[in-house]
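FYI, not all chains are in this one, though none of them got moved.
Here the chain labels run A, B, C and D in written order, and each chain numbers its own residues starting at 1.
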């Protein structure tokens, strides 16, 4: 432990110690400052920024006796969302999802939470303002957060994270509607690659939300001493959100599948139209051209050529044939 | 609580107090009027209209000790149907589905029910006449509703709601049959967008009926003191309805999938027909036109041109070739 | 009860009272006749025809204390097949399926059975001869039916009903084979609508057989006092039938899906053939026609026109070009 | 029983009585010969050929007290594979699958086994040489078969049957590879009907292997006194085989689905090629033919006709236009 103390210069952690009556904000600059809080009757929230900072993580791990596998999961920001119960604490890995404008570029930020007897430690790569509202609520001495344990605090953070999923769902939905309009009205060549990207976005969200639902389902049923009975109705609340998001994703996926079918059918319908144009023109004029060709032949003995009204007659024939064909195609509803 | 009493002016609630012998209808204008009923040996039904009315909801919540999460679900009219058991009551969120004429515009109205020891509270956004029949049945002193608890009353309301789903199912079925006829007879360009909207309608109903089945399945197995054993065979009855509706939706969905396939095949068949027309005409006349072109050439030495029966001969050749081709196409069953 | 007695004129029920030694057939014309049987040590089978006969049903319900929900299910001939255990009896709803010649017009007849301590009551809309064989077997004093309880009698009736499903399965299978031949040999336009109707027939059977399997699975595991241990191996026997029917339906469904694919591919192949015919003819004759057109031009200075062997030469050119093209298409395996 | 003795003339059964020390082969010609074995301390295997032989089956049933439903399953050679535990014995129905050369003609032979306290009875329609190896192993006094009970003997027979499934799987796999080559290289019209038959073969195997897996899963967990603990690791071994076969079938099914897709795409690609040929020829020559047609017109005042180099010029125009078009199509990668 002392070894770690030597390389602590950049330590700069935020810690909220609280109970029903008091709330104190501390700025932690040395690991030594943490020991009194662990032993105290206060609950506290320690927010750790920078999961790539090796000495920081191993220091925290040592002080709070976090299992090496848990620290490995916290460090690995590709970790699948999970809830794992250890003997002395509970590990929860969640994912913040956000996007800058375009739904096809979803970004992920891992938020790990360690829930112990009287503490919550949160780990993030970068500082985010998503939790500002929670800090404010923590300042309210009458709020549930101050009465209930660190697991309730973890729930409120998770709730804030899941609320952001709805923002993405909204954007996804807008994109689906936009694709719907494009398919119905028109057909660009790029439509399918847009749909491909759209499906990939859905997959990315699904990849996070499915295990999130599993986590919440486990939490609801958990008998860990660190996850209190009193918090479970609240956890059920966000569990239902996760179920709703999954159902929404599934319904959008079905809609997209149907849109692709419509798009492909429109291509076929358009090809039919092109083919009909060609066939009508060719069917009318190819036989007429043949007739004209016949009377362009140079045989010496072709009696019709000398008839007075032959030329007039052949024009009448041309016009009647054309009219007949147009009538036939109209009857067949070709145009 | 007194604070709430101050902003009660618009309070206007309907309350039915009843037991096997008596039925009294009360008009509640102040929260204070409610307390005697809670303590009384009567069962009562309180019908609350206007879930956006904040003071109304928080007043009710306080008096009946409804959990804040339950009130939040009642207020949020996008809540997924659910059954949740709290220590002192049971919350049931259901959805009325209805449509004005056109099945493609399904409307939803949330009906929340709170079942307590001796009371049922129902919450709706707007007044509906769906429950009029139940009020009438409540007036019958020999009916089961008067003998059994508030959970049985909740069941009858839920039953009335689910009965309305069948009305929609009927309309859905009519639309499916109409699409069936359209696909079989003919093919408009708008057919696929109609099918798309039709599938969306099915999804909207499915979104409500699936969790409804879950609710009813939970209710059947529930051991809550507020959900009595005696009501369970009745709940099983509407549980079976929900299963039946789901099966029907599934069968219609399969039918629609097959219809889309038929529609696409019809497009292909029609294109084949167009192509065959073109090919027959072109295959007959293009070679003939070539022959006519040959005898339209201006070479000085072309012996056939001077033959006496050349022109007659070439017409015979034209007719025979055409007849041969027509015979060939007939044999190939091209028309 | 007395009220019901007044409107009993049309009562005409068949009742078999039996034990290992005796079998008596009674014709019931008044509800009063039924009471002695209930109290007697005999087992009896009461066959009720006419489920739309309100006074009849409510009379039976009152005498045998059948739950109102059970009577409602018996009366509703759209009821999904089910097995429901009540305190004093077991309700089983089954469906007879039959068809007059054409598999695409499946007809359904509901057979409801109420199994009590010493009786079986069967309810049907119309009299059917399906149960004649069972009446004969009942007359055999050495048969199991006489030794075992009314649940065994119910089993034999259900067995007779399920045996009829195999008849339909056979017809379904014949139709599948017929469609198979049609798809392989040829392609009518009506084929897809035939397949559509065929799939609907399968759905109708599936709709009955799936819940039938559920019923039999429940019966096998039931601990009801009215469903005896001794009957369970027999029930397992028809349970296996239901599983087999479901597997058969599923396999036919897969075959039909593949047939549709083959049908669509055949359409494409045929279109390819049409297109190739057109392309071969056009590719050969269009260039030749151009050449003929060139020598049909009227320019004053066209030296070839005066050459002696020009006309012969051009015919040689025509023939060689055609032969070359034919060779090229042969090599490309276009025909 | 005596009644049966009268019609026993054709009785000719093989019986092996054995224990760790002795093995005796007996030829049974009368039912009376069987009684001493049942009562003896020896284990024995009775092999019954000819399940259509009514007196034989009912005689065996009577002597060994086989339930009438079990005998019915043994007699019905369409019976789905199953394992059923009765009070005094266990019934196992299995299927031998084999084929003479062509995988598309799979044949089935039912092998039923009845496992009792000290005996195994096997029932087959026809004699097969599949079990010869087992007879040989039985002769080895040190083998497990002699030490362990009749359930182990049943296991070895079942193992031999399942080993034959691998032979079919191998043939199926060869056919899949053959179809793969056909699809990749070329496209016959018969390919899809071959694939259709291939899928049917898979279905037939699946129909046997799925319930076989169920049987083995039940056996592994069975607590029947006739199925010993010691045999269970061996049963697990063939259980794993059945899982493996199912996975293999599933993978081949997916491959076939993909092959059909590739086949259909190849048809489209080929059609594209045909269409491009037509379009190139027509696009080049139709405009040229028009130009030739223009100078074939017979107007009196057509100044170009008299120009000296007009004919040369028009040929230059023809050649340049064609070259331009060819360049354009090359650039568009049409050929």
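A few points about this structure:
Definition applied: a contact is a pair of C-beta atoms (placed from the backbone, for glycine too) under 8 Å apart; a residue touches a chain by one contact, two chains touch by 3 or more.
Treat the numbers as computed from the prediction; the structure is a model and nothing was measured.
This structure file defines a homomeric complex of 5 copies, of which 4 are shown in place.
Keep this in mind: only the chains that are shown with their structure count from here on.
Looking at which positions face the partner, chain B and chain C present mostly different ones, since fewer than half of the interface numbers are shared. After Cα superposition, the angle needed to carry chain A onto chain C is 145 degrees, rounded to a multiple of 5.
Distance from the chain B centre to the chain D centre is 42 Å, each centre being the mean of its Cα atoms. For this pair, chain B with chain C, the centres built from the Cα atoms lie 26 Å apart. Listed for chain B are residues 268, 271, 275, 278, 282, 286, 289, 293, 296-298, 302, each touching two or more other chains. Chain contacts in this assembly form an open path, with each chain touching only its neighbours along a single line.
Here the touching chains pair up as A-B, B-C, C-D.
Within the complex formed with chain D, the residues of chain C that make contact are 184, 233-234, 236-237, 240, 243-244, 247, 251, 254-255, 258-259, 261-262, 265-266, 268-269, 271-272, 275-276, 278-279, 282-283, 286-287, 289-290, 293-294, 296-302, 334. Against chain A, in their complex, chain B makes its touches with residues 67, 69, 72, 80, 82, 84, 86, 189, 192-193, 195-196, 199-200, 203, 207, 260, 263-264, 267-268, 270-271, 274-275, 277-278, 281-282, 285-286, 288-289, 292-293, 295-298, 302, 304-306, 308, 310-311, 314, 318.
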